[in-house]
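This is the structure, below, for whatever I ask next.
Missing here is one protein chain; the remaining ones are kept as they sit in the complex.
Residue numbering begins at 1 within each chain, and the chains themselves are lettered A, B and C in the order written.
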Amino acid sequence: MSKLGVIKDILQVLRHIVRQVFSRPFTYFYPFEDREYPERTRGRHIHIRENCTACGQCVRACPVVAIRIDKSDRKYEKDAALYFDYSRCIFCGLCVDACRFDALYHTPVVDLSEGSRDELKYDPERIETIEREPLEWRGRRFR
Amino acid sequence: MKGGVLLQIDIFGWLNGILGWVSGVLSWVLGIVDAVLAFVWSVIIWVWDLAWANFFLLFKAIVFPGLVFILMLIIFDVWFTRKVWARVQDRRGPFHLGKYGGLQLFADAIKLVAKETIIPEGAKRWMFRFLPGFLLVVVLLPFVFIPWSSTWIIADLSVSLVLVFAFLTAVPVIALLTGWVSGSKYTLIGGFRAANNQFAAEIPLIVSSAGPALLAGSLSILNISQAQSQLWYVLILPISFVTFLVSGIASIGLVPLDAPVADSEVIFGWRTELPGIYFTMTYFAEFAKQVLYSALMVAFFFGGSYGVPTFPPVLNFFLKFLVVLFFFIVVTSSFYRIRQDQIVKYSWKYLMPLSVINIVIALIALVYVPGLAGLLVQGG
Amino acid sequence: MSPDIGDEAVEIWFGPQHVSAHGWAAKLTVVGDYIVECDPHAGYFHRSAEKVLEFRTFKQGGLVLERMCMLEAFLAEYPYISAVEQIAGMEIPERAKVLRTIMMEASRIHSLQFWWGQLSAELGLFAMTLWPWVDREFFLDTFEELTGSRHAASFSTPGGIRYDFTDKVRQKLLRAIGRLESNLPKFKDMLLRSPTFKMRTKDVGLFNAEDGIKWGLSGPNIKSCGIPMDLRKDWPDPNLAYDLADWEVPVYENPEHPGQSDAYDRMVQRFMEIETSVSIIKQLLDQIPDGPIVDPKARAKANRLPAGEAYGRVEGTRGITTVWLKTQDKAQTPWRAKIRGPCFASYYSLKHMVPGSTFADFVVVFGSLDPYPGWWDR
Partner (left out) sequence: MSDISPSDFAGSLIRSYPTVTIESKSGQSLMISVTPSMIRDVVQFIADNLPMALPESVFGVDLEDDNYELIYIFWSHPARLLCQIRVQLKGETPSIPTVSDIFPGLEWHERETHEMFGIEFEGHPDLRPLLLPDELVGKYPLRKRFKTDRSRLAESGLPIVKPRPRPKKEEGSGK
């Protein structure tokens, strides 16, 4: 009886597999098909300089020392020159929590890969904008 | 001064002589070249004549059921396997290159071939370079006996069944040798496991292919496949088909029985140390064996080229081949890997008795079931 | 090498470059096909977390903890948070307690799904690797919807939680659980009924409950011996809401060998864990009270803690996970934080469990203990 049971089990396993072959695949065409990012997605930050008071709470909250505020930098308004080092950032969101002046937010932009580490160090002007090059493939533009 | 010294050398004559000598040498050289060219030309003419005379055989050997077709079939098999596995695993498989990822394999092959050849320090260099290519040759040889139809077969021998298994017996030896000469502990373990697999699977494989041979009364694969015009042998030998499939999987070393190349246990078994091009050869050899066993199963159990009568026989064979290949891939992607001692235990405990019992039952049925014997056509 | 083995013994390094040894290595002494000695080596993932914690504030400490094991991020950060709350004497809002418990159980399901996929990959069936991972994807979507990050959630904070439940999170969580429940029979067929899976896992990696406890094993590894050792029941935590749900500690005891556990029993046990977690989540989802999710005053207390010691414990996916914390007065950072990962013990116990099994079974024994290198290397 147990031997026949084994045959039944084998057929059951094969049934699941064959049914799987003719079902729709789960994956999607990653770079070309966009997925929906939730509102809270902790992607790269955006810095709103009008609100920033350069209080430095975000710098204090950061566990990996990825933020630097240069107060001697006179070029920018209110002395707030914010440098962001995305080669260190762990996207924990503590800086956004710490900011009381609504000057630092997460954006749903998560693909930050660059050719070199130095390009991941965002200067004050880059952290204020979210312009991205659209992806091109076979003459089509994506996102 | 009574005249000067006479010139001893007739300089003009000498110059003339040079001309003659040069023309002589030239004509001699030209004669040699001419003779060589004539010989080459005669060889070409001879080969050409021979080729024209045996054009059909050459075409078969090189183009249609032969080298080109088999290579394309193996490439298709790799693509098909990857696609089916991807579907089983809820993925899409290759899709970037070509239509439905059809060119992905060529890209992979180019990448693998372009890789640096690194030979381990402890390896025997000459054997290490020689064995993977030899393996591919040995695996490709049995394809000459695959009867795509009664005309589209490269060679038919009265003992081709024996010869196919004789070729395939060399495969684990090559695997063991490759593992041995690679100079690594993991490759050695993998090589011994390959030998162990063959030790387990060889006899059930041959015994279960003995059933069709007995029923057809012939050891020629062509005759066996031709003898099934009335009745496919899978109907009287269903257990033999299953044992052939399982022991075939064990002999190739595919997933449920892939102890020789179990990647989570022995990395890649006997193929661990093989670099780029050599790895590609062994990888191809594995899929070639998969194609070979699927074709053999069609020839042994599924009536060879018989099927829909309006279709050409080759198409019949090919469609059945695709179905069997699909079933083969599904089986190899649905079970967990079992241990090598379990492979031996279950092949000797279950596979071999089952295949023998099936033959005995079939022979008894032939004697006692009226009308069954009439359906069998005795081959050559 | 003991002297009676003689020349036949071969030493084989299993890892750290081995395919299935991701971040660990064991030196195996093999005679024939049998392992006679196993010497696990740790330290390939060592990130000196305990020293790092001494330089992180209490709000930042949870981030370090969740990086010990990304698969159970909600669970892994909790013992540290719990210890901080004990020292500060914080009161947690009711809503935060229930939401914490729900997400910890979701994290447990997610981690178990990852594990059984990994065990299947080690046993050569990649279909069963990716099917649970598809279901796991829905849990990751839930985590992303809730916290904004798929793995490193950093959900709890001293004094409450950082992100509130929304209707969308609830829908996504229900969808993930519904899909898991509809697929569980299929997975049970594929795993527990598969004859080749039984062949590979039955009587492999067998150990006694007494030995296991002496080696320090806990969690599902011990529960599969028939001992209901579960901190969720035994160690009632005032900051969690396990008492709101009605559930029993899942215990599987194989009648073939009572008091012992093999790889197959651990598999069954973990299926039962998933079912328990699902039922807890379903019950708690109906009982989420309204209210604040974090008390800002309590959270501000975590900036400077008084002197004290606390022992934060939680029943992780892999066993008892604890953090022992000592602070000095008006401290911004801990004086000493000791992390006790459950896999430290399971990795050590390989030394006793593996000898006698075959070389091919080593990965099965190892995989069935649900190892995660981050927990022993820290």
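By our rule, a contact is a pair of C-beta atoms (placed from the backbone, for glycine too) under 8 Å apart; a residue touches a chain by one contact, two chains touch by 3 or more.
Since the model is a prediction, treat every value here as computed from it, not as a measurement.
Undergrad: From the listed residues C:W215, C:Y242 or C:F271, report the one that touches the chain absent from this view.
TA: Candidates C:W215, C:Y242 or C:F271; residue touching the omitted chain: C:W215.
Undergrad: Write down which of C:A21, C:A42 or C:M90 is the residue touching the left-out chain.
TA: Of the candidates C:A21, C:A42 or C:M90, C:A42 is in touch with the missing chain.
Undergrad: Using the touch rule from the top, list residues of subunit C that touch the missing partner.
TA: Listed in rising order, the touching residues are 42-43, 46, 48, 50-51, 55, 210, 213-218, 227-229, 234-235, 311, 320, 322, 324, 326, 335-336, 338, 340, 344-345, 348-349, 352, 377-378.
Definition applied: only the chains that are shown with their structure count from here on.
Undergrad: Check A-B against B-C and say which one is joined by more contacting C-beta pairs.
TA: B-C
Undergrad: Which integer distance in Å separates the CA centroid of subunit A from that of subunit C?
TA: 26
Undergrad: Could you list the positions in subunit A whose residues touch two or more of the other chains?
TA: Touching at least two other chains: 13, 16-17, 20, 26.
Undergrad: If you look at subunit C, which of its residues touch at least two other chains?
TA: 127, 131, 134, 194-195, in rising order.
Undergrad: List the residues on subunit C that touch subunit B in their complex, please.
TA: 10, 12, 18-20, 33, 120-127, 129-131, 134, 194-197, 199-200, 358-363
Undergrad: Under the touch definition given earlier, write down the residues of subunit B that touch subunit C in their complex.
TA: Going through subunit B, the ones touching subunit C are 85, 88-91, 185-186, 189, 255-256, 258-259, 262-265, 267-268, 333-342.
Undergrad: Contact residues on subunit A for subunit C in the complex?
TA: Listed in rising order, the residues are 6, 9-10, 12-13, 16-17, 20, 26, 37-38, 40-42, 61, 63, 90-94, 97, 106.
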